[in-house]
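Omission of a single protein chain aside, the complex is shown with its protein chains in their original locations.
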Amino acid sequence: MIELKDVDFSYKGTDEAGLHSITLTVNDGETVLLCGESGCGKTTLTRLINGLIPHYYKGELSGSVTVNGRNIAETELYELAGTVGTVFQNPRSQFFSIDTDGEIVFGPENIGMSPAEIMKRKEQVAQDMELTPLLGRSLFELSGGEKQKIACASVSALLPEIMILDEPSSNLDWKAISELKNIISLWKSQGRTVIISEHRLWYLAGLVDRILFMRNGVIEHEWNSREFAGLDTDELKRLGLRPTKLEERYIREFGDGIFGSSTEQMRSYQSKDGDIRIRDMFFSYEKRRKKELAADPDKCTLSIPELDIPRGSVTALTGENGAGKSTFLRCLCGLKKSCTVKLDIGESVYSGRKLLKICYMVMQDVDHQLFTDSVTAEVCLSMKDEDTAKCNGILESLGLLGFKDKHPMALSGGQKQRVAIASALAADAELLLFDEPTSGLDYAHMTSVAKLLKQLSDQGRTVIVSTHDPELIALCCDYVLCLERGRVKYFGEV
Amino acid sequence: MNDKKLGVRDFITVGIFTAILMVIEFAFGMLGYIHPYVVAGYVVILPLASCIPMMLFYTKTEKFGMLTIMSVLIAILMFVMGMGWLGAPLIIVSGLVADLIAKKGGYRSFKCTVISNGFFSLWICANYFPVIVTADSYRQGLLEAGYTEEYCNNLFGAINIYTIGILVVVCFACGCLGAVIGKAVVKKHFEKAGIV
Partner (left out) sequence: MKLHIDPRTKLFMIFAVSIIVMIPAVSPATWALRTGVTLIPLVLLLFEKKYIPALAFTVLYAVAAVLTLLFISSESTGVLYALLVGYCGIIVQFMPSVITAWYAIKTTKIDEFMAAMQKMHMPDGISVSLAVVMRFFPTIKEEYGSISDAMKMRGILFGGGKVGKMLEYRIIPLLFSCVNIGEELSAAAVTRGLGAPVKRSSICELKIGAADITLFAVLTVSTAALIILKTGIVG
């Protein structure tokens, strides 16, 4: 049983939101969902239960937190390891080992369990979670979804009675999310207590017993699963939550082409004059000569002989993980030297290095593309000649003018994304590519990204956005491009 | 929880920064094969190239031992990469001295940090140790291994018992200079961004 009594917490030294007078009891075997906008305190609440507060994150804490009769403040983290397990948001950063087996047994080894017992647990966990194909592999070669599964297994191997998941689906695609869902229901059926903090709600409906809505560090609402399912779209929007029901609606709207499994090639878009034409996009990870690639398109990782994309539109790029979405984007903006792609825009043809000038990609991890110490400097870095008026104009249009002297890394995730967009605009990129810009965002932020993409296309830029969020497609995309095994499966209007 | 003792978090921090430092070291170390003077030039290049991560590391250092562990790791890695083991004790000594000096300043005094980084940088000189101590056989060895007379003359002209004093002083100075530059960059970026 988890009991929080009158808990107040504020972080030391940062503005990160704290918690105010939280009182909460979670019974054994309950599955609880924490939802609310980013910065509402969901993650902080999970940290209180797994002991990271006060042992790892320092701050002012009052009130009492008890887990299974133990006072958290007086229990060392390693003593909690067998009681509370936590799966974190980022699959890339939470593993300690290099190989999958080592990662699964990492926890039990730390607490000094006997080798025989550890082996038994490893086999049990691998069997329960259907991990056998992943055993004995390097973690660095796994996809995000697979890494997240290993993270779940690693936590599970300690057999904790309480499982905490902090935005576990942020970096996952549809298929991986449904596997995550299976894992959570497995834990539930084993009678464990599960606490999930999450923005994506659709996959959890029907799985959770109790839903807590948080705002500004306070638990504002509490629903049971029936009441929660009954909330209508407007109500959810008002609370800033993402939809709770997705699948049927989006499958109806976007057709089988995206979410179904049929393999026949569909193409419902008829090219027009003035479209941007992508030609000869062949790419293979095995190093080959360019001529061979074109001659033997069957062996290519990515093979798109010809594709017309309407200028000034927003196109959603969808497909399962490993379908080639990222490769497509990277080839298009000229980052894969051996790719043969050519781009016809109006009269001009772009290929090779010239692509870097005309295309710009906003990466999923936007931190990698911020280099300077102020937003203004960041934008000016993209210009050949510094043009303050133009820079201010761009910042104004993106709502960043108020932050122009701030360090880009001091901004929130959404603001950082806009800084990256601003530098793309400053570089006069015609084609803007986005790699999963809304994974891990709450409803309000997703809507603002959608608005922004629309705004960019209204200014005449062509936008291609890879995404796993059907909500985003519904909000702003004009066309959907679906890839499968590096081939176009479907391209048509929304 | 005992706040004086080093914990897992500190060990992980040390590991990460050592990895970054080594990557920088390898990247610039390769330059040494262009000309032996570059080998002597490490005393200038390396402290300056690694000053930003070092100063960021200093902001994360609050307890005694982190700098020492880092120097032990560097010694082990240098050994693994074939730099021999003669320099290893010296690397650890420079780390230990750096740690003691930083500790004297409570890990917050800028002056102590600058001097501490100067001493820490001396691990670079420790790698010259075999060149000097075993100069004659080392030289003969190089010649026999196919190095040219010219290369050896240059190498031993640049690094010998007489110049080592200068090299150590230059290395120390560059370590201090690096600390000042690194600190400025840390202020410009990491403090402004609110990370430290």
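As written, the chain order gives the labels A and B, with residue 1 at the start of each chain.
Definition applied: contacts are C-beta pairs under 8 Å (C-beta built on N, C-alpha and C of every residue); 3 or more make two chains touch, one makes a residue touch a chain.
Keep in mind the model is a prediction, meaning the values are calculated, not measured.
Of the listed positions A:S21, A:T66 or A:N90, the one in contact with the omitted chain in the full complex is A:N90.
In the complete assembly, the contact with the undisplayed chain comes from A:M363, out of A:L4, A:V26, A:I276 or A:M363. Remark: the omitted chain is touched by one listed residue; of A:C40, A:M129 or A:V155 this is A:V155.
Set against the missing chain, the residues B:V72, B:L100 or B:V180 yield one that touches it, B:V72. Mapped onto chain A, the interface with the missing chain covers residues 50-52, 55-56, 77-82, 84-86, 88, 90, 92-99, 101-102, 105-115, 118-119, 122, 140, 151, 154-155, 158, 330, 333-335, 356-357, 360-361, 363, 365, 367-371, 381-382, 409, 423, 427. One chain of the complex is left out; on chain B, the residues touching it are 6-16, 18-20, 22-24, 30, 33-35, 49, 52-53, 56, 65, 69-70, 72-73, 76-77, 79-85, 130, 137, 140-151, 185, 189-190, 193, 195.
Criterion: only the chains that are shown with their structure count from here on.
Centres computed as Cα averages put chain A at a distance of 39 Å from chain B.
By the touch rule above, chain A contacts chain B in their complex via residues 14, 55-56, 76, 373, 406-410. Taken in their complex, chain B has these residues touching chain A: 1, 9, 188-189, 192-195.
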